[in-house]
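Only a single protein chain was left out; the remaining protein chains are all shown in position.
Then we have chain A:
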């Protein structure tokens, strides 16, 4: 009798589970049919993949709202997707010839040339779409231009800056002006004084990461690949100077190496180091330590001693691309042109809350950019950075950018660990030639 009761109870429980399961399914299928319904009318939904909810997703949402004022039938749907996932999905979709891509994707500048050259059919040619490419910083449009065709609308600025803790500089007897428009030699000398008097290194860097080296290379308008796209390591005087400088920075203790990105961020926020040198998006990291407001200052980066050297460079940054498979590519192109390529209002809205700095030059004239920033001692840093962006030397990253960066990263790890420069560099060149030689 007891058993029967138990089995009946279990049966009821199972049936109940089944029904609740069904009702859930009902719910989701309903929303599905709603979506399908909206497509049949004049409504256009542009789907966008980008990765940072506080930064580029926010900017895209804002752009969608601005565009919807004049085009109430266009809706922008942002799907948060990590950059690595975007790259993987893109490669899979294009080589598998499946139509799983959204209308617009955001792409790291480092990967622009690689993807556009490998998959020229995957992206919509924006050259004749009416977007005014000459209103963007030229080094950014150059990255997304292949065979004279523009494929990308530049988004955020990667112009290189150095942030310094002015209170620590003062303890060593310096002001931020002593670190403006200087050379790397002066930087190391002053860095040694700061280290001696305060015990703080000026910089931190992720061990084995090529970012800082590439930033230094670009500041002299030089690159690790020559104009024919061939590896150019062995007799590259600029590369030699960059690596020598890096090794000296590391050996003198002016720069400390950390192992991963989390440690890099914490070294800046917890004042292990007195400065940070990176693309200007690093401001978001610096300002996240709210208690250090009023202590930081921003200036340009040191320059190398070779010909063509400047105090300006770029690191990171990203651009928007329209997928060629999109059914609404003309709408997408018009949307990008009207917002990221034409709306100062957009940049004014996203700047204060996300720090998203434009490479759209007219935005630099807006009042929002001229607003003094209390965190940086009342300095108008956004005007400064927009000015830096216009002076960044133009280089072509090329298809094999990731391979080249990896090779450099491996070489610098070996050199810091004690391997001879020539050995490490010729190994790196050989490795890169192998990867490119298929």
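Note that in this section contacts are C-beta pairs under 8 Å (C-beta built on N, C-alpha and C of every residue); 3 or more make two chains touch, one makes a residue touch a chain; residues count from 1.
Rule of thumb we're sticking to: contacts and distances are computed from a predicted model.
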Options "CRISPR-associated endonuclease Cas1", "Binding-protein-dependent transport systems inner membrane component", "Acyl-CoA dehydrogenase" or "Carbohydrate ABC transporter permease": UniProt name of the undisplayed chain: "Binding-protein-dependent transport systems inner membrane component"
Identified contact with the non-displayed chain, of A:98, A:127, A:175 or A:259: A:259
Absent-chain contact - pick from A:73, A:118, A:181 or A:305: A:118
Residues of chain A (touch criterion as defined above) contacting the omitted chain: 84, 87-88, 91, 94-95, 97, 114, 118-119, 121, 207-208, 257-260, 262-263, 399-400, 402-403, 406, 409-410, 413-414, 417, 427, 430-431, 434-435, 438
